[in-house]
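This structure is in structure tokens; I'll ask about it shortly.
A protein chain is absent from this complex, but the other protein chains hold their places.
Read from first to last, the chains carry the letters A and B; within each, the first residue is number 1.
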Amino acid sequence: MEPGDETRNADRIAITRLLHRYCAMLDTMELELVGELFTDDCLVVYGPVERMQASGAAQLAGSLRRLWRFERTSHHLSNVELDFDGPDAARGRSYVLAWHQQPDGASRTLYAEYDDRFVRTPAGWRIAERRQLTHGSDIPWDLPLAAAERRPAPEE
Amino acid sequence: MEPGDETRNADRIAITRLLHRYCAMLDTMELELVGELFTDDCLVVYGPVERMQASGAAQLAGSLRRLWRFERTSHHLSNVELDFDGPDAARGRSYVLAWHQQPDGASRTLYAEYDDRFVRTPAGWRIAERRQLTHGSDIPWDLPLAAAERRPAPEE
Partner (left out) sequence: MEPGDETRNADRIAITRLLHRYCAMLDTMELELVGELFTDDCLVVYGPVERMQASGAAQLAGSLRRLWRFERTSHHLSNVELDFDGPDAARGRSYVLAWHQQPDGASRTLYAEYDDRFVRTPAGWRIAERRQLTHGSDIPWDLPLAAAERRPAPEE
């Protein structure tokens, strides 16, 4: 942290770049990049069942191969909020709009948020823990995802 | 404003956080947070008729209860531009893609921009005035919204 840089802009830029590179990695399917984005012992949870969770970068890269079932994807990241827990740790919340094209040409879009924990390693910032919380999708998803909480409507 | 910080990054981060927290508040329906995001005497205009406008945080929280008619929402904020009018005032323009899921499961998406005025209060930055200008929606909206201006095509 540079003197006078209480907003920690260099760290914000580096962590936001991680978030964007994850999206680009999925959209190009260059899954060997997982090791540059996640810690070796990362925990990534997309859904409540074991096959929707990954422990470690190697297992994560393997599980993301499920995205080959789509012709194309486009992961649009926004609403990035970062908070620091000391010089080498941070938490983040961001939104993703994930467009997918099926082999039959039809579109399927997922609306979700990433709840992340980041750590600074000797090689730079990495995602240590990611939980995807889903807001919904335009057609029901074909895999079991974890839902974000929404307060139920009050009794009238 | 810190010496040398002519970009006012701390203020930019704080105001952008307001924009994101508004989206999160709607998506979780924690409407009691309105008072942390808006000034007590805020003016919020979603459309040209009185019931699409709110004066004051209390009235705004009440009017946003109309979002209970949806099962879920996801408000994706982007294109954030901020300009400062002195140390304690700012103006902002941002885009929102607001996905809504109806009780029958169907999706309805709104594309709009927020035209905002912010003030710094003793408790931090707040939205003092918000005007939502709508670009359009995938199916006609069920409430009267204010349209953003688009230049008509020239006569050929």
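Rule of thumb we're sticking to: a residue touches a chain if its C-beta (ideal position, glycine included) is under 8 Å from a C-beta of that chain, and two chains touch if they have at least 3 such contacts.
Treat the numbers as computed from the prediction; the structure is a model and nothing was measured.
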Worksheet item: Just one of B:H20, B:H76, B:H100 or B:R117 touches the chain that is missing; which is it?
Response: B:H76
Practice prompt. Using the touch definition up top, pick the residue from A:L97, A:A128 or A:L145 that touches the left-out chain.
Written response: A:L97
Response to the item:
Hidden partner sits against chain B at residues 4, 6-7, 9, 12, 76, 78-81, 93, 95, 97, 111-112, 135-136, 138, 140, 148-151, 153
Fill in: Hidden partner interface residues of chain A, rising order
2-5, 9-10, 13, 17, 20, 23-24, 27-30, 68, 71-78, 97, 99, 101, 105, 107
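Here, only the chains that are shown with their structure count from here on.
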Worksheet item: Taking each chain's centre as the mean position of its Cα atoms, how many Å separate chain A from chain B?
Response: 25
